[in-house]
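Removed: one protein chain of the complex. Kept in place: all other protein chains.
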Amino acid sequence: MAVRVQLEDFDLGREVAALTAGRHDIGAIVTFTGTVRGSDKGAPISEMTLEHYPGMTETELERIEAEATARWPLAASLIIHRHGALRPGDNIVLVVTASPHRQAAFEAAEFLMDFLKTRAPFWKKETRMDGSGGWVDAREADDAALDRWQSAKT
Amino acid sequence: MAVRVQLEDFDLGREVAALTAGRHDIGAIVTFTGTVRGSDKGAPISEMTLEHYPGMTETELERIEAEATARWPLAASLIIHRHGALRPGDNIVLVVTASPHRQAAFEAAEFLMDFLKTRAPFWKKETRMDGSGGWVDAREADDAALDRWQSAKT
Amino acid sequence: MPETPSQSVQLRYFAWVREKMGRAEETVTLPDGVATVSELVGWLRTQGPEYEAAFARPEVVRAAIDQTHVKPTAPLAGAREIAFFPPVTGG
Partner (left out) sequence: MPETPSQSVQLRYFAWVREKMGRAEETVTLPDGVATVSELVGWLRTQGPEYEAAFARPEVVRAAIDQTHVKPTAPLAGAREIAFFPPVTGG
């Protein structure tokens, strides 16, 4: 159970290896990696900058991770989110969930991503190839994705 | 889009890097890694042997991957399944799905695992620490997991 | 009129079906009146104690014809390779 907010890139293989080394209680490991796409609605992107709210970011990510750990039998989990200037193809976010059972690992990873997308205080600003740019709008689909976990709670 | 059935281990980080290198059309990468648990229903395991049906295995995995590619907008996918003698903590299976959108990547990865668990001709035999052992029984939960994709199809 | 030539098929066994059979494969000539997978299983069960053991609970034995999963009602016409195995447990 760990949360990291960092400028540096991360290494998927190394992170999973560190999280699961020597563990024989894990049967299923799910990872989600979010990367910068080369275009947005057809417009080529040259750069993406991620602003965040230091302090609150870590607090929110830890809260989200604790909620997942309370809902599913997780043997291990990890959230890494980058901030700063990124380019197309660069890693943005990594979520890893490990559990004895695959359904728990999948559901917890989706839950973490849905909450992260709607609760963690990060804001993306795109610079397009033509020099224009702006702040990325929040997606209604992300709010809808979050709702399913809240109705599932009752 | 690739399928491999092999005795050798695989390297998660290297496989994902090879699948996504230079790609700027991907925003979401989901991986599932299945590993050998150290015990089954409380009984410690010393070894697990995976038998398969050469020829049919590859055909089934390719069929499952083609079905996922038809259902979701996947930019890339990979299935690796090991056979032979494995020990607790060893990797068994790797599924990778890459898509512009996270929901497609998650759903396709779950679909691939559900079909793989119920259609790919692999059979696990466990050897317990006390020397006893036997073939692992199929789980009804796996058939139930498969059903949701078939009802979703209508 | 020429008789229908008798059909020779390769049988393959996996996992505990293979263990109970004591072998991984064999070639058999399908007798008259055996036209579906379940008819083949019924006939095999009369061929010796190892067949009786392997097919004692035919409902838990799955089949594939030419490397494609099939149901017990599947016809054998044209089949070259028929495999029998327990429900799969990969992944």
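Chains: A, B and C, in written order; residue numbering restarts at 1 for each.
Following the convention adopted for this analysis, a contact is a pair of C-beta atoms (placed from the backbone, for glycine too) under 8 Å apart; a residue touches a chain by one contact, two chains touch by 3 or more.
This structure is a prediction, so every number in the text was calculated from the model and none was measured.
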Item checked: Omitted chain's touching partners, listed by label -> A
Notebook entry, point to check: Which of these touches the unseen chain: A:V3, A:I92 or A:A105?
Noted result: A:I92
Margin query: I'm checking contacts with the chain that's been left out. Which of A:H24, A:R37, A:H52 or A:R102 qualifies?
Written below: A:H52
Next item on the list: Give the residue, chosen from A:S39, A:T69, A:Q103 or A:T118, that touches the chain omitted from the document.
Entry: A:T118
Next item on the list: List the residues of chain A that touch the chain left out of this view.
Entry: 34, 50-53, 55-56, 59-60, 81, 92-93, 113, 116-125, 135-139, 142
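Criterion: only the chains that are shown with their structure count from here on.
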Check: How far is the middle of chain A from the middle of chain B, if each middle is the mean of its Cα atoms, in Å?
Finding: 23
Check: Where the CA atoms of chain A average out and where those of chain C average out, how many Å apart are those spots?
Finding: 49
Check: In angstrom, rounded to a whole number, how far apart do the mean CA points of chain B and chain C lie?
Finding: 27
Note to self: If a residue has to touch 2 or more other chains to count, which residues of chain C qualify?
What the structure shows: 91
Check: Could you say which residues in chain A touch two or more other chains, in rising order?
Finding: 102
